[in-house]
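This report refers to the structure that appears directly beneath it.
One chain of protein is taken out of this complex; the other chains stay put.
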Amino acid sequence: MASTKQEVLYFAPASLEAALELLDQHAGKLNVLAGGTDLVRDMNLKFKVPPGFMWIGKIGLEYVERQNGHLRVGAATRMQTAGSSEVLRQQGAAVARAAGKLASPPVRSLATLGGNLVNASPGADTACALLGLGAEVVLTSKGGSRTVLLEAFFTGPGETVIKPNELMTEIVFKPTGKGQGSAYAKVGRRQAMTLAVLNAAARVELDGDGKCSDVRIAVGAAAPTPLRAVEAETLLRGQPWTEEAIEAAAAKAAEEIKPIDDVHGTAWYRRKLARVLVGRTLREAGEIAQGAR
Amino acid sequence: MTEHKYVGQRLPRYDGMQHVTGKTQFVGDMRMHGMLYVKAWRSPVASATISRIDVSQAKALPGVVAVITHEQVPNNRYGFAGDFPVLADTEIRYKGQEVAAVAAETEEIARQAVELIKVDYKERPAVLDPFEAMRPDSAKVSPTGNFVMFDGKPYRPVIRGDVEAAFAQADHIIEGYFRTAAQEHCPIETQTSVVQTDSMGRTHIHTVTQAVFFNQGTLASILKKPQSMVHMLGGIVGGGFGAKNDPHTDHICAVLSLYTNGRPVRWIWTREEEFVASTQRGATHMFFKDAVTNDGHIIGRQVRSVRDGGAYVLTNDYVAAKHAFAVSGPYNIPNIRTHAYAVLTNRRPTSSMRGFGIYQASIGHELQIEHIAKQLGMDSWRIRFLNAVHDGDLSATQAVLKNCGLIESLQQTAERAGVKLDDEFLQLSSKAVREA
Partner (left out) sequence: MDYPIKFTLNSAEVEVEAPATINLLRLLRDYLDVTGPKFGCEQGNCGACTVHIDGEAANACLVHGLTIDGREVTTVEGLGTMEAPDPLQLAFYEHYGAQCGFCTPGMLMASKALLDHNPHPTRDDVVEAIVGNVCRCTGYNKIIESVLAAADAARE
């Protein structure tokens, strides 16, 4: 497991090309270091030292851009940047909210969206929010890029489909506009600096007749990976957007999830929370879609 | 009217400017020439017998300067009851207990050296609940049993009057069970020491202890040296709250420093060590049984109190006694029977934290007042005023009370909280000595 400190390599490439070349050369032996809030913490506490680190802070992966009707967010965009981005607040409210409240300010100036996704904790704040937004991620290697839907990206707690020679470069989703809205909610054991006991995100699209033309619901900390509540979504899609429909969907989501008892909470409580938080995020996203906010 | 220079004035802290400019030198900020870094082998299990401790590989690791076990400790026992080992010798009694310690050129080498220490131990059943520990068939934490003894009794008694007679006379018998959890002080500065023994054999300890002189005596006894040879340099503490009364790092570092040829050693605990292995406030269970009259007078009180003392007596006899004196509350109750138990379990020994047994007592006796009020359908202010001690009353331990202030505190609290009290309570005074 641990290398002695004498042997650990460090790279800080100045371009994406150089970074991909290094990943190719040292496949499997380099940890991609973004903010370090997971990797450096693990190094501190568990003495988990990889054979090498590659810092991606200098390859220009922090940005929020609109391109061809999509929002493209650089994978190394920090929580602080995402949380205060006007574009994201308006057009990707769920992730702006999740990022802006994550941990604490001195963590948010370091932690990145990409890091949160690759770390793949089932309760990760921005993972849940981005899943709810319908995001996909771009994984790039020396050989090219591939795009993976977020619901196919996570394979288990701490596990994803990313390959050792791949770098997550971008997170992409359709911005919410007129008649659309998104929201994120979380309950932790305290108001800040807390993991989610359960979190939820919703993206809602309403048509001119007050019907739900599209909806996505994500629930986190309730299964081995952030979960899309597809059965709950089915109850809403194409139906009139009513309080009853929202309640029914929230109740369905609470059944769909696969929570466990752990140190942060019980399965019983998580189901209760799921019903409340899914209802809350649906309502909030719906109100934005209706232009009420 | 005298103008006071200090009394009644707002004075700045004399160390305020140092704190805000980061100039205050905490023990962990010290770096001395030739300083070595300390790590300890800690038990991963709560209860075990030790058959062998092999530090040979750790000693052989380049960069390791000293490794100690109980064999190197001049006097391996301390504490009021003399039962607490500096380093575990024949047995392990709590998870995280130190068995060996290393001083090395770097923290990393010290950590690796600890991984090379081999302790042969045989796990035994552990008892982690004080009520389980009180059962006769429970695993024994100490060979003499799991009760901290008080003059031959397994509890600290406080007896006054005849509580059985009070129960017979009472209009109501009101029982209540209250408990407080274990608590970790979590000072932001963890346990830290920098220790050096000089060429004359005098040990200089840069300490975070809250009890400099007390610990000087303890350390002198552990090192088997006169106090003149134990030099404590302390006073700068990054939060204590009772966490830093008992030695955590001073004693082990002091012994290590005897074997490092004059080189200083520094040990800074990790946050995890602070949670797992430092002393904590002991969880306390309190069972009240009160004899109460229709008009709300508490004429008799029985309290059975059970404290989770952890694996060694340490300061538990002291805490249990303090708790026993206080648990019946600042109330004039003529008949009292308190039995305060401190029970050994296979957990980290519990010790001081802000109040040292009194905090637990306060929670118990005040919740009991609320409970009585609910049972009688009476306002709890009334219960407190009726029963509050006056000057001249006797405490539970039959000391004559002077300068009582509960009544006045209640009156002022009510005023500040906007609670309208009846005149009969506003007219009460602690100074009104009761007629015999």
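Chains here go by letter, A and B, matching the order in which they are written, and residues are numbered from 1 within each.
The rule is short, and it goes like this: contacts are C-beta pairs under 8 Å (C-beta built on N, C-alpha and C of every residue); 3 or more make two chains touch, one makes a residue touch a chain.
A quick note: this is a predicted structure, and the numbers were derived from the prediction, not measured.
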Chain not shown, its touching partners among those shown: A, B
Which of A:52, A:179 or A:224 contacts the chain that the document leaves out: A:52
Per the touch definition above, residue among A:25, A:90 or A:109 touching the missing chain: A:109
Contact residue for the chain not shown (choose from B:43, B:138, B:190 or B:368): B:190
Hidden-chain contact residue, picked from the options B:19, B:202, B:224 or B:431: B:19
Residue numbers in chain A that touch the chain omitted from display: 5-10, 12, 33, 35-37, 39-41, 43-45, 49, 52-53, 55, 57, 80, 103-107, 109-110, 191-193
Residues in chain B touching the chain absent from view: 12-13, 15-26, 28-29, 31, 108, 185-190, 237-241, 268, 270-271
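Here, only the chains that are shown with their structure count from here on.
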For chain A paired with chain B, centre-to-centre distance based on mean C-alpha positions, whole Å: 44
